[in-house]
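Here the complex is missing a single protein chain, while all its other protein chains stay put.
In this document, chain identifiers A and B correspond to the written order of the chains, with residue numbering beginning at 1 in each.
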Amino acid sequence: MHSLVGFSVFGVDWIFLRPYIVLGLALGGAYALSGVGLVVLYRATGVLNIAFGAVGAAGALIAYYLVNHTSWPHWLAYLICVLFGGAVNLLYGVVIGPAFAARDPLVKMMGTLGLALILLGLMAWRAPAGGAFVRVLILPTTNHRFELFGAIVNWTQVISLVFALVLTAGTTAFLRFTSLGTAMRALANDREISATLGVPVRRVEAMAWLGSGLICGAAGLLLADLFTSLDYAALTFLVISSLAAALIGRLRSLWVTMAGGIAVGFFQAVFSPYQNISNYRTATPFVLSIVALLYLSRHRVVTISRSAH
Amino acid sequence: MIEVESLTVRFAGVIPLDDVSVSFPGGTCGLIGPNGAGKTTFFNVLSGFVRPAAGSISAFGENLLKLADYRRARWGLRRTFQTEMAIEKLSVFDNVAMIHEHSGAKRGSRRADVLAAIDFVGLEASPKSKVGGLPARDRRLVEIARAVVGAPRVVLLDEPAAGLPDEETGLLSEVIQKIPDRFGALVILVDHDMTLVSACCQTTAVLDFGKLIASGPTAEVLRNEHVMRAYLGTEEEL
Partner (left out) sequence: MLKRAVVIAVLLVFVVVVLPTQVGADWITTFTSVGIYSLVALGLGILYGRVGMISLGQVALLVVGTWTGTRLSYLTHLPFPLMLLATGAITCVVGVLIGLPALRLSGLYLALITLMAAGGVTVVLTAINFPNGGGGFTGRSVAIDLTNVPPVRRPSIAIADVAYFRYVVVVCVVMFLLALAHVATKPGRAWASIRESEPAALAAGVNITLYKMWAFALSAFMAGVAGCLLAAQVGAPSAQGFQTQDSLTLLATTLIGGIYSLWGAIVSGIFIQLVPFIFQAQWGINPNFLLIIFGVGILQVLLTAPGGLVEQVPKDLKNLARLLYKGVRKLSGGRQKT
C-alpha cells in the first residue's frame, strides 16, 4: 500500500493518520466492550453502573502489583484482574443491589457512584499516583506486532477489536437462545410481572452483575495497556466513553452500542493529528452522548405518577 | 355548562374516547363507567395532557382545547388525581396557597381565601402542619381545598374517596355537595362508589369502552338497562 504515500486526508498525510486509526479502532473496541457490559446490566437490573471504570482500574492496579511485586505467573495476574471485576460487581449486586431494587434508575445510578468513590478512594489511598512516577502494564500480546496497510499493529489491539465483536455477537445469542438470557430480557421488560411468572429475579440479576463484572475487568486490563500508562483516575473516567457508547445504543441495542463505542474511540484518536481540533478531541464522547440523549428525548410524554423520592 | 362535541382520542391502535358528545349542565355531574372506559382520559383531555384527534369542548363559552395546559388553571379549571397529589413537604396552608398563586386571584385576599377554603372542607388540623404528617382522609380534604380555592369554574374530582373507609366517605360527600352553591363551580365527579355518586350528582353520564352509553338525571341513568349490563355486570343488583 506504499502507493498511498502522499495521499492526504483534510490536509494530514495518510502516513501520519494511520497509527491513529489503528489506536482508535483498538480503543473503540475496548469502549464497545464496556458499553455492551453496561447495557446488559442496565437491561437486566435497571442499574447504570457508573463504577464500571473504577472497577476495571482497580483490577488493573492489582494485576500491576502482582506482575511487578510478586513472582506469580503473569497470566494468573491477568486472570485475577478479570475475576476481581466479576467479584466486586457480584458482591455489590448481591449485597447492596436488592436494597435499591424498587428505586428509580437515577437513584440506582447514584448508588454505583458511591461504589466508584469507594474504589477511587481505596486506589488513591493505597496506591497514590505521584509526580513523575508512572505505572505501566504491558500485556505480552502487545510485544507481537505485524504490518497492515503499512501501519504497525500489535496483537492487543487486534484482540480488543475482535473481542468486542465476538462479545457482542455472543451476548446477543446468549440473550436470545438460553433460558437465562430469556429471563434477563423478561426482567428488562417488567420486573414484577417476571417475578410473578416465576423468573428467579435475584439469581438472574446476580448473573448479570457477574457477567458485566467480568467484562469490566477485561476492559480494564485492555485499556490499561492501550493507554500506555496505568492512571487509575483516567481509567475510572473512561466510563464516560463507554457510557457514550451505551447511550448511542439507547441503553438497548447491543450492536448499535458496539458501533457507538468504536466510533467514540475512532474519532477521538483520528482527530489527534489535526492541530486545530486536537485539543478538543476529548470532547467526542460528550458530544456524541448529548446528541444521543437529545435524540432519545425528541418526544415529550406526560406520565401521571408521583415522583419517587 | 360544558359541551363536548364528538370528542375522539387515539393512542397507537387504541381508541380510549370514541366520538363522545355529552353536556354537563351544571351543579355536580357524575361520570361513571367500568375500568378503562375512558373517564380519566376525558379528564386528561380537559387538563390538556392529552390532545384529542377530533372534537371540541366548550366550557362556559370558552374553547378549552385552545388554552395551553398550565393556563387552564388560571381560567378556572381545577382537578384532583386518582393518586394523592397534595405536596407532602409543604404545609396545608402552602399547599392551598400555591394554587391561589397561579390562579390569577388577587394577592391581597390570598390569606383570607386560603383559610376560607381550608375551613370549607372542615379540616381540623392546623394550617401550619405539614401535609406529609396528616392521615389519609385529611390529605384528601387538602386536595379538595386545593381544588376550590381562587374562583374555580370547573372542578374535576377523580375518585376523591379512593382508599378511604366508608365512614370517612360521608364527610367527603357532604363537602363535595356544597361546592357548586358555595363557589358557583361546575363539578364533575368520577367514582366507582355508587352511593357517593347518587348522593352528590344531579346528572350522570356513563362511558363504556370509550363510548357514551347513557346520560341524564342520576336516578334514571342508574336504572338504565344498558348501564346495568355494561357497568354492573348482567344480573347483579346495586
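We adopt the following convention: a residue touches a chain if its C-beta (ideal position, glycine included) is under 8 Å from a C-beta of that chain, and two chains touch if they have at least 3 such contacts.
Please read all numbers here as calculations on a predicted model, not as lab measurements.
Enquirer: If the hidden chain were put back, which of B:Glu5, B:Asp19 or B:Asp69 would touch it?
Expert: Of these options, the touching residue for the absent chain is B:Asp69.
Enquirer: Thinking of the whole complex, not just what is shown, which of A:Ile62, A:Leu230 or A:Leu243 touches the missing chain?
Expert: For the chain that is not drawn, the touching residue is A:Leu243.
Enquirer: Given that one chain is not shown, which residue among B:Glu62, B:Glu88 or B:Glu168 touches it?
Expert: Only one listed residue reaches the unshown chain, and that is B:Glu88.
Enquirer: Given the full complex, what residues of chain A touch the hidden partner chain?
Expert: 48, 96, 99-100, 103-107, 109-111, 113-122, 124-125, 128, 233, 236-237, 240, 243-244, 247, 279-280, 282-283, 285-287, 289-290, 293-294, 296-298, 300, 302-307, 309
Enquirer: Over the whole complex, note the residues of chain B touching the chain we left out.
Expert: Counting over the whole complex, chain B touches the hidden chain at residues 47-49, 69-74, 77-79, 81, 85, 87-90, 94, 97-99, 101-103, 146.
Operating definition for what follows: only the chains that are shown with their structure count from here on.
Enquirer: Can you check how far apart chain A and chain B are, centre to centre, with Cα atoms defining each centre and the answer in Å?
Expert: Taking the mean C-alpha position of each chain, the two centres sit 51 Å apart.
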